[in-house]
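Only one protein chain is missing; all other protein chains are in place.
Labels run A and B following the written order; every chain starts at residue 1.
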Amino acid sequence: MLYDAAIIGGGVIGCAIARELSRYAVRVVLIEKECEVGFGTSKSNSGIIHAGHHAPPETLKGQLVVEGNRAFPQLAEELGFGFKQVGEIVVARNADELPALEALKARGEAKGVPGLELWDRERLLREEPNLSPTVAGGLFAPTAGVINPYECCFGLIQNARMNGVELLVESPVLGIDRRDGFLSIKTPRQLLHARFVINAAGVHAAKIAAMVGLTDFTIQPRKGEEYMLDKRMKGVVRRIIFPVPAATTKGTLVIPTFDGTIMVGPTAEDVDEHDISTTDAGARSVFDFVRTLVPSLHPRDTIAEFAGLRAVSDSNDFIIGPTAVPGFINVAGIQSPGLTAAPAIGRYVRDILKDEGLTLVERDDFEPRVRPIPRFSALSMEEKRARIAADPASAHIVCRCEEVTESEVVEAIDQGARTLDGLKFRVRAGMGRCQGGFCTWRCMELLSERLGLPIEAITKRGGGSWLVIPRLDADPNEEASR
Amino acid sequence: MTPPDGVQRMVCIGCPIGCQLEVEYLGGDGDAWRIAGYDCKKGKSYAAEEVTDPRRMVATTVAIEGASWRRLPVRTASPIPKDQVLALCRRLHAVRVTSPVAMGDVVLADALGTGVDVIATRSL
Partner (left out) sequence: MITRTPRSRYDVVVVGAGPAGLAAALGAREAGAEHVLLVDREPEPGGILQQCIHTGFGLHTFEEELTGPEFAERFIDRLTERGADLLLGSFILDGAPREGAVQIVGRDVGAARVEYGSLVLAMGCRERTRGALRIPGTRPAGVYTAGLAQKMVNMMGVLPGRRVVILGSGDIGLIMARRLVLEGVEVLGVYEILPYSSGLNRNIAQCLNDFDIPLHLSTTVTRVGGRDRVEWVEVCPVDEALRPIAGARRERIACDTLLLSVGLIPENELSQRLGARLDLVTRGPVVDSTLMTSVDGVFACGNVLHVHDLVDWVADEAMRAGRFAAEHALGRPRPRDSVRVVPGQNVRYVVPHTISPDRDQEVLFRVARPVERATIVAVAVGEEREQPIVSKKIRYAFPAEMMRLSLSQADLDKIDAETLRIDVVERPPKKDPKPKGSRS
């Protein structure tokens, strides 16, 4: 069978392209090396939907970010993931930084970023009283927001699958062969043929391109460490706080996450593609920096930490477009603001495919909406009663900390969760204060039952992330004593 | 068993207080011992036993079928010689019971010839 398009990489970019293409009458497959989509960079980032004024207008990322931002309210509504337009403030820590704010404002306005306002020190401290009293002023952008990025990923792929996209997980691409008019992709279990191959492999994109002989760009993984703070810090800032940007990154931020906790980070350190560790040095640099913005932040309030990798291309811009190899399209170097730009990248790639000769006929049965898993804990008592009456499994609380019901867990499994992390990021089971101490076992049992796997086969996040082993006496020749 | 020479120190495991005990073999006609540091009778007898015939309670599980859990907790009815603890655990690997079981039921009689039974510690 010949696919019209095969997308390599199930991060937010691959998923957004898949969802965009699912509007049309084409055969599309998405190939993901991990056990579930969104388990790489897309799971481990700041979760910010940028207003769009940071990236220079002459860059591709600068162009796609504003359109991406505009797409998010509708996307979140259709796919049922949370999106809070909390706004962001770029803070000048001293008078020397004030001109940079004006330059940013001018840049943003030229790009069509709405609502930008310069705030003087008084206004800034009135709006965000926990900022350092030494700040000089700020640039407020009301359209910036926060999401849980993995929820966006899950929503995109679920909607794409509803509309006919095939998803292959645990399928690392081993090689790509150029054939006459199509390309063949080899994975450990499949040989797939497609007219177009879209390389959305994130930090691995240069390796994938090299499989068809393209070596015209490199990808440098750049690690970012992030630190989540205790709920007691909730509300210390209400908007995303940026410093005036430095050359390499947008700097270290203070982020009121979608769930209302405070996150600080990221760091920026060039590493190899396997290094997703947090470090003492990283924690120090993050806290030393953010305390210049918000002095009450302290490492003792850390309750969780993680690191993710940015896919930084040698051009320091997105690399999106057809290549010297017919049918092979690169969507590479998608670092920040890639999450924001994702919906715009989806459309951009669609247009490239059209230009390259793929016939795209809109399907009249495209269903843009997914039915999100209803979050029991968010319901009123009346709604909870009604829900339990309709679905008795809603009365079984699996995760006590986040009040997640058995029916939510089962629905998440039916929607593609195959691992403990998959459950955690879909329905928050194990994400609360006990970090799975109480519900891990029940989640493993439910995964085992629904997927028809022995309990020992359940993993944290696929691959070699096994959780338990059989007893050492698991021996068929046991005697019966009763 | 030959009494050891010198003063032996140990922590009493008889109760959560964990007294620091000292035992010294004095020899002589009455096979005399000096035992110090105990707070109760149990501590004194533990110290004497620990240097001549150390024993431990063993608590582990055996396989159970037809119950809501896969393992049934069991223990020795009284302490067994310390050097047989691991052997008993291995022996119990081969024991498999079927629900229902009542607390106190013997799941292995006269374990390893010690004269001590292994009993279920819950009903399941």
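Following the convention adopted for this analysis, a contact is a pair of C-beta atoms (placed from the backbone, for glycine too) under 8 Å apart; a residue touches a chain by one contact, two chains touch by 3 or more.
Quick caveat: nothing in here was measured; it's all calculated off a predicted structure.
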Of A:100, A:304 or A:325, the residue touching the omitted chain is A:304
Which of A:271, A:325 or A:434 touches the missing chain? It is A:434
Per the touch rule stated above, chain B touches the missing chain via residues 10-18, 20, 22, 32-39, 44, 48, 56-61, 63, 68-71, 73, 75, 82, 85-86, 89, 103, 121-123
Note that chain A touches the chain not displayed via residues 228, 274, 276-280, 282-283, 299, 302-306, 381, 384-385, 388-389, 392, 394-397, 400-401, 403, 433-438, 440-441, 455-456, 459-473
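By definition in this document, only the chains that are shown with their structure count from here on.
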Between chain A and chain B, the Cα-mean centres are separated in Å by 55
